[in-house]
Structures are given as C-alpha cells and as structure tokens.
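Only one protein chain is missing from this complex, and each of the others stays in its spot.
Lettered A and B in written order, each chain numbered from 1.
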Amino acid sequence: MSGIPRRTVVFLAVVLVAWLGWEAFIRLSAPGRIDDALEQALHQDTPVNIAVTLPFAPEDFHIRLFQGYGVVSGVRGTTVLINRVQADDVWRIARNYWVRQITPQGGQGG
Amino acid sequence: MKRLAATGRGVLPFLALGVVWDLLTRMQVVPALFLPPPIDVLRTAWELGRDGSLWIDIGASLGRVLIGLVVSVPLAVALGVAVGLNRWLAPIVEPVVGFFNALSGIAWLPLAITWFGLGWTSVTFIMFNTIFFLVFFNTLVGVRTVPKIFENAVLTLGGGRRHVILQVLLPGALPSIVTGIRMSIGFGWRALIAAEMIATTTGLGFLIYNASNFHQTDAIVVGILAIGTLWLATDRLVLQPLERRTIERWGLVSTAP
Partner (left out) sequence: MARWQLATTWVVFLGGALAAWSLAAATLPVPAYVLPPPLAVLTSGTELITKGILPMYVGESLRRIVLAAGLAMLVGVPAGLLLGLSRRIADVMYPLLNFFQSVSGIAWLPLMLVWFGFGERTILAAVNYTVLFPVIFNAMLGVRSVPRIYVNALRTLGGSRWRIVRDVLLPGALPNIATGMRLGLAYGWRALIAAEMLVGANGLGFMIFNAQNFHLTARIMLGMTIIGLLWLLLDYFVLRPLEEATIARWGLVQR
C-alpha cells in the first residue's frame, strides 16, 4: 500500500467522501419527495399510478427515463403522469434530486 | 535467414487464427451473418479492390492523415519551440495545451459539424486538432527539459540565439517531438476512423460503418483488416525507424514510450 502515491490516495479519499456524502443526502431526502398517502399505498406491493412533479417542464431525457419505470400517460405542465409503477421504482424516482414531489394520481397531484 | 525465421514466427499466429476462424464458420458454430468465413472475406476484398472502391477509401483515409501531418507538424513544432523559449509564456501555455490534449480527437466532432458541416473539412479539422496539440505539447515539454547547461555552453562559445535553437534545443527536443508525432498518428488514426463513420462518405471508417447498416459483415472484416494492416505497416516502415534513428542519435534520456 505504501507504494501508492499520496496525491492519488488523497484524491480517491476525497472522491469516496464526496460520494458517501452524496449518497447520504439522497437517502435522507428521498422520503421527503414521496407524498404521505402514496407512501402508505407503497406498502401494499401492487403497482401504483403516480404523478411526478418537477420544478421545470420535462425534457425528452426525463420522459425516456420515466418510461423505464412505467407507462407514461401524459404531461400536465411540469407534472408527468406514470401508470403501473412498482414500489421499488417509485423509490428510484424519488432518489433524483431534481424531482419535487411524487403523489398518487387523481389525488392532490392531479 | 534468422530474420526470415522471425517473420515466419510472426505470421504463424495469424495463420492459426485464420484456421480457427475458418473452422468456426465452416462448422457453423458462428453464423455467416455474424462472421463470414475467411474465403468470403477474401472474395469481397478482391471485388472491392477490383472495382476500385477499396483503394479510394484507403487513399482517402491515408490522405487525411497525411494532410493532417503536413499542416500540423511544422506549425506545432515551430510554435512549441517559440513558446518553450519564453520563460513567461511556457508555464501558462503548458496546462492549456495539456487540456486541449486531453480533449483531442473525436470529442470535437459535434462542434466541427456545427462549424463546417458534414464532409472533408470537419474530418480534416479533427485530424489537425489531434495532431497539432499532441506535437505542440511534446515539443514544448521537450524544449523545456533540455538542460540549461548545454544552452549556456553554446552561448559561452560565442554562439547566437540561432545556434541555440538549431543546435541545442531542436536536437535536444527531437526525441520528444518524434514521440509526439508517433502518438499523434496513433490517436489521429483512431479519431479518423470514428469521424469518417459519422461525417463523410469516403474512407475506411465510412466503409465499415456503411457496411454494418446493410449487415455486410464480409466488407466490415475487410475494412478492419485494412485498418490494422495499414497501421502495422506505418509503424514498421515509418515510425519505428524514425524513432530509432532520432533517439539513438540525439536522445539525451530515453524513456519508455
């Protein structure tokens, strides 16, 4: 181990710390993006229909990403409607820092 | 005789590979659509050679490398020496050129297409870029690592600035310059193949990419073999002798490539 240059060790340590910090931020902030009512529904382990609100109008990039998680059924302003999303995938969507809120469709999100 | 034996040994693995390839396709372990048998590849090569299109593509690719070299190398060496001489400019320019080096090659293609459109100019721009910055960087580093004592020796003996440049700095930096040229051809050649796929309708890169659109795997393999053979030939016949001669003659310190 002593053969590895200091510059490299410090750099890799900084990268690691930054990554861990980022991961911690995501884990802590993700639950806050999921609406309480939706979180209850997620425990039932059946696919849900959700409305994802972003702070900006979604681009191609976001629609394509969401299509990997469920059926995108429409865009209302800055909100994207996605049908039949598994609970795990809802959590994956919530991990994105650029998502403002995820609500059940037809509920407060509509 | 010994040399002949060495060449024979070098050809042997290629022959072995050819036999394995032939067997794999003949016994249809690999479908012909995925990998055509060697005989099909030879036939396609013959056909492409006879109607001249293979030579046009080879000529176009080699021509672009040559143009890139002819335009960039003199410019890069001249600028590299000029900047290397300047104690103020050199430490500032070095990281800038280092950055452009890190960026060299295919990453410029979208911008090149925006500026020059699809075609010759974009590809030539990529080649110029890749070769220029690598040679510039290596010249600069080469000039800066020539020990000051040699420069002073010439000055003490009554030599002028011209003598210092022509008889100390250039020869001293030559191994580094040649290494730079060698690297630039390696990087440039790779960038060229990628750029030709996207931005032109001639050249070996276009040949193989276009063939893949029509699932003509035999033509793709011909193109790959041509690319590899051309590189090995350039390396053997041009680069290695050039490097050996300059490093043997002027090399102050020889480092691994």
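In this section, a contact is a pair of C-beta atoms (placed from the backbone, for glycine too) under 8 Å apart; a residue touches a chain by one contact, two chains touch by 3 or more.
Only a predicted model underlies this, so the values are computations on that prediction, with no experimental measurement involved.
S.K.: In terms of residues, what is the contact footprint of the unshown chain on chain A?
M.R.: Its contact residues with the unshown chain are 3-5, 7-8, 11-12, 55-56, 59, 61-62, 64-65, 96-98.
S.K.: For chain B, which positions touch the chain that isn't shown here?
M.R.: 6, 9-14, 17, 33-34, 87-88, 91-92, 98-100, 102-103, 105-111, 113-115, 186-187, 189-191, 193-194, 197-198, 204-205, 208-209, 211-212, 215, 217, 220-221, 223-224, 227-228, 231-232, 235, 254, 256-257
The working rule: only the chains that are shown with their structure count from here on.
S.K.: Report the inter-chain centroid distance for chain A and chain B in whole angstrom, where each centroid is the mean of the CA atoms.
M.R.: Centre-to-centre distance between chain A and chain B: 45 Å.
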